[in-house]
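Have a look at this one before I ask anything.
Note that one protein chain is taken out, while the other chains of the complex remain in position.
What follows is chain A.
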Amino acid sequence: MSSYYDIDDIMMEDEFVSVVFQVAANGVGLLDPGAETNCVEQGSKVELPFWLSHELQLRQAVSVNIPACFNQKTRKEIQADAACVDLRNRCPYFYELGCKIAPLVGDRTIGSFLLYAFTGRYKEVLSKAHSAAIAVAPKFLTLFTKEETHLYEAARSSMAAFKKWRLGGPRFERASILGRKRKPND
């Protein structure tokens, strides 16, 4: 589903994940705000964007930690009531990041956790999507991740378009140029 020009894919790769440097790196002190010199010590814990940590991990310079939104606490909360967890606050690209980070950290349970979370929250999206009032921005929307918001929007906008069609209105729009009088000197 993701492509090179997919804006959501690009934004998702900007999410920060925490990594541990396996080697000392010279001249990249700006990556570690706590560093006193212009280099990152071996074994120091740094927050890097996903795209950078991925590349560094391929070169075995860093090891990636599991992000906080996939920890045991979040899993417990999802198990308790998937629909009420504020996933957007934790990671707006929860599912996409999960899919990409699972092979990096070698945690095989992330996949089934994502599926479990999505199955639980899907029903919530569905129950609200087609019946929500048109104009009001609902409160529960702030809990949804990007993917869930897209799903919700798909349903809401098609329902709104149908309602607009059903109520009717002007079928043909009159071009603004018609009916205007010509100036006498034309």
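Definition applied: a residue touches a chain if its C-beta (ideal position, glycine included) is under 8 Å from a C-beta of that chain, and two chains touch if they have at least 3 such contacts; residues count from 1.
Following the convention adopted for this analysis, contacts and distances are computed from a predicted model.
Not every chain of the complex appears here, and the one that does not is recorded in UniProt as "DNA replication complex GINS protein PSF2", selected from "DNA replication complex GINS protein PSF2", "Two-component response regulator", "F-actin-capping protein subunit alpha" or "Vacuolar fusion protein MON1 homolog". Screening A:59, A:73 or A:108 against the full complex identifies A:108 as the residue touching the chain left out.
Interface note: of A:52, A:83 or A:155, the residue touching the hidden chain in the full complex is A:155.
Touching the omitted chain from chain A are residues 1, 95, 99, 102-103, 108, 110-112, 114-115, 118-119, 122-123, 126-127, 129-130, 147, 150-151, 154-155, 157-159, 161-162, 164-166, 168.
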